[in-house]
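Starting off with a structure, shown below.
Every protein chain but one is kept in place in this view of the complex.
Entry: subunit A
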Amino acid sequence: MDEVTEADPGRRAALRDSLSVGLATAAYGISFGALSVASGLDVWQTMFLSLVMFTGGSQFALIGVLAGGGPAAAGPAIAAAALLGVRNVVYGMRMKPLVDRGGPVKRVAAAWITIDESTAVALAQSDDRSARLGFWLTGTVVFVGWNLTTLIGALIGDALGDTRAWGLDAAAAAAFLGLLWPRLKRVQAGAVAVGAAVVAALATPVLVPGLPVLVAASVALLIGWFDWFDRKEAS
């Protein structure tokens, strides 16, 4: 009995975190669906991305670069999506000891739902059992919700027609800003954001659409390698 009562708060916290984070994230799917259709993908292509790629940052990057550059931006669009997926490798390494306890099917399932949210909820729990619960539940809630809302968004986007008149291009910029915002707590991250923004703006007139984003990524390489601007918290 003692064990049950002791485990309960942890379990409740994991349930609460998973559901609130899961539902809040799922709501983003509407904007992804609408923006994806606005950028020229059809509803099937949009759904494929949410079902199979299933990592918001890469999905937004892919459609953003394609929207800006068209077919000529194919290479940069793939590269931008892949580079934004690099952080999932780190998440996988952190989650592996916790959730990789079964056959290859379970491992693929775990990898599939390894995203910002499932990792964050798992890491926030106080014991391993709650962390496992948080990971699987958050991943599942986000997956189901994200795909449902992507479909709704894609159908809305399809019905809107002239997306510029509806301000959807500005909505895409605001969506990227929303993904960036929680990452700006450290001075170093802020410096990278400013540096990358300047490089992207300077490179836009001289490079093929799509490439400026990739060139700007080198700012992260430079600052990260030498660990410049490493002061703990922004004041």
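Criterion: a residue touches a chain if its C-beta (ideal position, glycine included) is under 8 Å from a C-beta of that chain, and two chains touch if they have at least 3 such contacts; residues count from 1.
Just so we're on the same page, contacts and distances are computed from a predicted model.
Q: Any idea which of "AzlD domain-containing protein", "cytochrome-c oxidase", "Fe-S cluster assembly protein SufD" or "Rhamnose transport system substrate-binding protein" UniProt assigns to the chain that's been left out?
A: Not shown, but named in UniProt as "AzlD domain-containing protein".
Q: Among A:Val21, A:Val37 or A:Val219, exactly one should touch the missing chain; which is it?
A: Checking the options A:Val21, A:Val37 or A:Val219, the one contacting the hidden chain is A:Val219.
Q: Among A:Gly103, A:Gly161 or A:Pro205, which one is in touch with the chain left out?
A: Touching the chain that is not displayed is residue A:Pro205.
Q: Where does subunit A touch the missing chain, residue by residue?
A: Per the touch rule, subunit A residues meeting the hidden chain are 24, 27-28, 30-31, 40-41, 45, 48-49, 52-53, 55, 57-58, 60-62, 64-66, 68-69, 71, 74, 77-78, 80-96, 100, 107-108, 110-112, 114, 164-181, 183-184, 188-189, 192-197, 199-201, 204-209, 212-213, 216-221, 223-225, 227.
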